[in-house]
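Have a look at the structure below, then the notes.
All protein chains but one are shown at their positions in the complex.
Moving on to chain A:
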Amino acid sequence: MSYAYLFKYIIIGDTGVGKSCLLLQFTDKRFQPVHDLTIGVEFGARMITIDGKQIKLQIWDTAGQEAFRSITRSYYRGAAGALLVYDITRRETFNHLTTWLEDARQHSNSNMVIMLIGNKSDLDSRREVKKEEGEAFAREHGLVFMETSARTAANVEEAFINTAKEIYEKIQEGVFDINNEANGIKIGQQATPTNPALPGSGGAGGAANSGCC
């Protein structure tokens, strides 16, 4: 499978906010959300189409690696995008965002696109963090914001794809040095993707509905 670009993502946030579920929900559509089953995985990849180009998103969940300083400082670098996830039903996961963001900003390359995600939007009755609060936090720190539900798959696609679009725009603007793999972007085997996108690729907007390759 060939791609024009590979974008490396990381997912960060407190434990139990549903990072690996989000990841699995996005990377593998075969896992249908089922009410009483939580399945997640810490790695995944999926092809999407933006602007007629095949782009592979490779997502690394960093869970369990926070115990050592050498690990935390290194995984931010080398990612082009980061999903910063909190749980709307647990206020403390929202309160910890600042720490996560500080860490990310300190160690990542300055161009890394960070998307803030309030997960578990299906559990509205147990909501502890208002949507407006998430929006305000995102605005204050210059992040893109979305509420998602790994369980109903609401907004999951959008969260990953919008992040990719933003990275893609940055590449077009020449902000990202794509020849430097430390930025979390890899150019595919075929540098100029002339082959028409695979069936089902979205239009110019790249709303990229793509199955797994």
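Criterion: contacts are C-beta pairs under 8 Å (C-beta built on N, C-alpha and C of every residue); 3 or more make two chains touch, one makes a residue touch a chain; residues count from 1.
Quick note on the criterion: contacts and distances are computed from a predicted model.
Remark: of the listed names "dolichyl-diphosphooligosaccharide--protein glycotransferase", "Protein CLEC16A homolog", "Ribosomal RNA-processing protein 42" or "Mu homology domain-containing protein", the one matching the undisplayed chain in UniProt is "Protein CLEC16A homolog". Contact with the chain not shown here comes from a single listed residue; of A:Trp60, A:Phe137 or A:Tyr168, that residue is A:Trp60. Contacts to the hidden chain, counted on chain A, fall at residues 1, 8, 20, 24, 28-31, 34, 36-43, 45-46, 58, 60, 64-65, 67-71, 73-75, 77-78, 177, 180-182, 211-213.
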